[in-house]
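Every protein chain of the complex appears in place save one, which is left out.
Letters A, B, C, D, E, F and G name the chains as they come in the text, with residue numbers starting at 1 for each one.
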Amino acid sequence: MPEVVFGLGKTVDHVVAIASKLLDHDGNVLITRATQAMAERVLHDLPGAEYFPMSGAIRFWRHRNVTGKGTIAVVCAGTSDIPVAEEARVTAEVMGNEVDSIHDIGVAGIHRLISNHARLSAARVVIVCAGMEGALPSAVGGMVSVPVIAVPTSVGYGASFHGLAALLGMLNSCSSNVTVVNIDNGFGAGYVASLINRL
Amino acid sequence: MPEVVFGLGKTVDHVVAIASKLLDHDGNVLITRATQAMAERVLHDLPGAEYFPMSGAIRFWRHRNVTGKGTIAVVCAGTSDIPVAEEARVTAEVMGNEVDSIHDIGVAGIHRLISNHARLSAARVVIVCAGMEGALPSAVGGMVSVPVIAVPTSVGYGASFHGLAALLGMLNSCSSNVTVVNIDNGFGAGYVASLINRL
Amino acid sequence: MPEVVFGLGKTVDHVVAIASKLLDHDGNVLITRATQAMAERVLHDLPGAEYFPMSGAIRFWRHRNVTGKGTIAVVCAGTSDIPVAEEARVTAEVMGNEVDSIHDIGVAGIHRLISNHARLSAARVVIVCAGMEGALPSAVGGMVSVPVIAVPTSVGYGASFHGLAALLGMLNSCSSNVTVVNIDNGFGAGYVASLINRL
Amino acid sequence: MPEVVFGLGKTVDHVVAIASKLLDHDGNVLITRATQAMAERVLHDLPGAEYFPMSGAIRFWRHRNVTGKGTIAVVCAGTSDIPVAEEARVTAEVMGNEVDSIHDIGVAGIHRLISNHARLSAARVVIVCAGMEGALPSAVGGMVSVPVIAVPTSVGYGASFHGLAALLGMLNSCSSNVTVVNIDNGFGAGYVASLINRL
Amino acid sequence: MPEVVFGLGKTVDHVVAIASKLLDHDGNVLITRATQAMAERVLHDLPGAEYFPMSGAIRFWRHRNVTGKGTIAVVCAGTSDIPVAEEARVTAEVMGNEVDSIHDIGVAGIHRLISNHARLSAARVVIVCAGMEGALPSAVGGMVSVPVIAVPTSVGYGASFHGLAALLGMLNSCSSNVTVVNIDNGFGAGYVASLINRL
Amino acid sequence: MPEVVFGLGKTVDHVVAIASKLLDHDGNVLITRATQAMAERVLHDLPGAEYFPMSGAIRFWRHRNVTGKGTIAVVCAGTSDIPVAEEARVTAEVMGNEVDSIHDIGVAGIHRLISNHARLSAARVVIVCAGMEGALPSAVGGMVSVPVIAVPTSVGYGASFHGLAALLGMLNSCSSNVTVVNIDNGFGAGYVASLINRL
Amino acid sequence: MPEVVFGLGKTVDHVVAIASKLLDHDGNVLITRATQAMAERVLHDLPGAEYFPMSGAIRFWRHRNVTGKGTIAVVCAGTSDIPVAEEARVTAEVMGNEVDSIHDIGVAGIHRLISNHARLSAARVVIVCAGMEGALPSAVGGMVSVPVIAVPTSVGYGASFHGLAALLGMLNSCSSNVTVVNIDNGFGAGYVASLINRL
Partner (left out) sequence: MPEVVFGLGKTVDHVVAIASKLLDHDGNVLITRATQAMAERVLHDLPGAEYFPMSGAIRFWRHRNVTGKGTIAVVCAGTSDIPVAEEARVTAEVMGNEVDSIHDIGVAGIHRLISNHARLSAARVVIVCAGMEGALPSAVGGMVSVPVIAVPTSVGYGASFHGLAALLGMLNSCSSNVTVVNIDNGFGAGYVASLINRL
């Protein structure tokens, strides 16, 4: 299990101090929701950091043995959802999983969905990130027989209400294999997918 | 154009009186959202009525000439959405359209969607009724290049919030050819579809 | 996999017809959200039904081989949450799992939580049903290292807003191993837990 | 059909790259919701662009043949609604339509409404953009017998809740010929109006 | 000033006792929101009562001198809004005003609005009751130069959210002479209109 | 009647042009919700402007004859509500009224309320601006027998939800002489109060 | 401390069984939110019960020694709030407190408030129950220097949204000595007041 630091709302000093202490131990360390300033300090002060600017993740991936028993597919509906998908992927990887990232498939393009059927079916767990109407988890859920973790994203405008539309859509999914995490919570989806993939 | 009486919140006497007066003229008459008691009185008092108990529609279809230039497809996601779809169909028919009703296709069953591709593509306008996550209009919208009118239904429970989840989903549809009417407003969808099909 | 009929919003005739047809095949059949009247007809017409009046579940459990690899714990916070927990349990059982039901533990009674530590830790997946403030999944999530599926229930009054308070609480859980399903969706939780336990 | 790039949430580089590739083909290209920086780069790098700063639209209008069978009227209630109306107009034009823009008529000024009766009646489809109470589509809807596409705008303050008041008003319109798109979604309205006008 | 008893949530006994005591004095008495049972008891026990079943108002109108300086117009959009308009009228009358009731004019029928211009302009205060999109007060407000009191009604379904859509619309009215009272609060509108008309 | 320009969402050029044109006529002109930049340009370009920076009002008060028949009291609960009260006062004055401004009285200080009883009672109309719990209109309403116009303000934090708490409180006022305008709409309150005071 | 049974959502059998068992011990027992049927069975089966039909409380008050150090005032705004106030009083009494019940004082009647100043000031803790705009706790809070526990009630209609308006008002109280419990939660207010009065 990696140690995880949630960067949102913490000071740069605070995050560097916590991360530094955690790195004294031998495990992997993941910082999520780091600001640009946080990332610059961490990259400067602490060796071995990878930085993912879209999602604000910083990873110290020191042990790369794969412990997950299958592949985790991380699917996203549009390019604007990629930051959330990235957080999910980075988390799943640092927790010892092979990840297959599938971008830019949506319910409005059924043929692209179907052309990814094999990759989706090969996964042991599927994470689906989508904003706007949040319909993709239902469609993917109907194509696979494994657990699907749906991540509503705050992508959209107007009546998307910062992800609320997508969240409600996913909670009402007609596919029985879908569970949901908080809006933009790529980390949580990656974490639970890793727990499932370890079983 | 048929004359339309909106039954909700009116008394039985009131509805019978209005309908009776409208029938003095020569056109078609449609009563929507009639209660069971309303329907019984209308069927008893006014000749020529057809009653549709699922949706509460009562129709006096005296002129059946088809004025719509193509077919209107009325699609619904689940059996619980059929009452709303019925209201749309009954409206579109009484306004002079051929209707193709396609039931029980949802985003969780993509193959059923695809197997209806020809029927959907044959329509000049498509009405899609769906509750719960309300994702079906986006998927259908991606399959056709004609206007899609989405009707959120109040089908669902918990976080469907009586159709709000479906409504928000449809307003945020990633398919550009989708417009939306009020929750459970099958009549409105049938009406606008008829206007479009007449053009 | 059992065949599942969602009873809510269907007519008695419809449910009996569907169930009857599904029973022609050899598998298990589960009807959820059956009304009292539905249950009476089903029990009268179709042999082999078990009825669970609290949750409205009807089960035809014809194949009872256990295919789940571990135990699924179904936890609930108060006696009013039991109907939802029952739906989860009945679903998980008919899908081939051993279930350990743990009732009436809440965050206001930490010692009861701790005294159930061994049973919780023995589970391969944990389902937690809670209404009101919906805090139990976070506490249970911190005690186990397996996936926790949280089911908000509509139990409560006033500012519980029919389960919304519990739903929001669970989506914001500080335990990273928690995912959420719709309000009162015991079936969904049992279904996903079964998929996970099968891996 | 033009190719469309939704600018919101994309990087400048991304948008330029996508637009550049689309321009290799021979069709019209529309970029919506471009930021100021995006527009500057596009105007600098890609020849033939028109920029509409109020709405953030960028248009490569290479084929100007009119394919729409009638006029699309684009109506807006106040000067603050013009950016949304502009997005609708730019979209409808690039999709081959004659557009008649009618600004600054509102339900509080019925005589101005009536004095525009002829222009409204001449349209084959009407788009109505309005914020605040969002009442204009109902009034216009009562004056014409063609489809009306209502666009709620986020114009207003306080209890307008960023367009929610207008959105709800339009969904509850007492004019049966009104359908609704997302808040500020001028593009969607222009797109659907074009589909209708092509029939 | 009449004495007023708000019937909602009180017992029959309670209401009769209060009204009886108030009638010992010499003034007018108004009971609002009386249930059917309440009305029957009041009509049986207390002489001189008029009962208005649509609105549930009961009136003891013992002094009928007109103290208001002009006419109060009470306008409503549809027949379903009449109960609320009736409560406003009954209140204004018992407080000493001439009332001009104008029913069934809506923004979707501008010509009917205009044909009532003279009656509207003759009023010293105007009350407008409307459900659904609640647009009528803005249109009326633009036609008169006196204060307009808007009463949102709970008439509608789906996204009317029991009057919320109409309420928000009225609060965002583009007519500056509009103020708003609670949903279905015909009494309050009649009361304030009477205060204004007395000035 | 003054001419009024609503500054919010307009450009500086636009506002200056409109105001300049209106000033060609002989009446008073009021600009509301002007930004700092707008005010600077107006003060520089157009002679005779008064600027009120707290509320963003700009006034050309060329005719100062008093046409209101009594005094309008403008009351506010706390110092943070003063900008809204200022907009109400500036509006009422430019429309020909004597205004009595009473600041900093709230329901938590009943004795201050009572010590202002005479001033409140002397008014012909009362405007009450309050944020947070929005309780002041009810208390003032109980102290006077004239119309009270309540203006919820967006003052507060957390569960004030930008004025929603105050708005709902005022709509549910137990004082029958209270009507409500939009959040922060001091202008509307001043406008309607002026209409009433003119009667 | 009394034993407490929350009746809402439990079966009659269940409540009788639990209460019966608790009565084997020597303490006081309180059942809250009992239905009519529950009350009838409890009164029939278990000796020593007092039933309070307005609030649905059932009390076994076997030990009546006063342990609270001062008086708890229970104030309510209108007669419709009395059931909630009753639940608070019954709870406080069974927990060993002297209670002073003050009914029917509201912010719209400041003189009634002031005439109760002495009784309010004599209390060691004050509970205030109010629906509609929920303003009373602020006014009472300004009159006393002890803790005030505010109970929003679901009394009201329209924009009271079942107590939400009162709840939000109380959370935003300008009196610093106010804390809030759930809508209609008279029991919780009585319970905490008792804890405070015991200190």
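As a convention for this text, contacts are C-beta pairs under 8 Å (C-beta built on N, C-alpha and C of every residue); 3 or more make two chains touch, one makes a residue touch a chain.
Remember, it's a predicted structure, so these values are computed and weren't measured experimentally.
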Touching the missing chain are A, C, F, G
Contacting the left-out chain: of C:132, C:151, C:183 or C:196, that is C:132
The missing chain sits against subunit C at residues 77-78, 106-110, 113-114, 131-135, 138-139, 141-143, 156, 158-161, 164-166, 168-175
Residue positions on subunit F contacting the omitted chain are 79-80, 155, 157-160
Missing-chain contacts on subunit A, rising order, are 8-10, 14, 152, 154, 162-164, 167, 182-185
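Rule of thumb we're sticking to: only the chains that are shown with their structure count from here on.
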Maximum distance between Cα centroids and subunit F occurs for chain C
Comparing E-F with E-G, the one with more C-beta contacts is E-F
From the listed D-E, E-F or B-E, the one duplicating A-D with over half its contact pairs the same is B-E
Distance between the CA centroids of subunit A and subunit B (whole Å) is 40
Expected list for subunit C, residues touching two or more other chains, is 167, 182-183
Every touching pair of chains is listed here as A-B, A-C, A-D, B-C, B-D, B-E, C-G, D-E, D-F, E-F, E-G, F-G
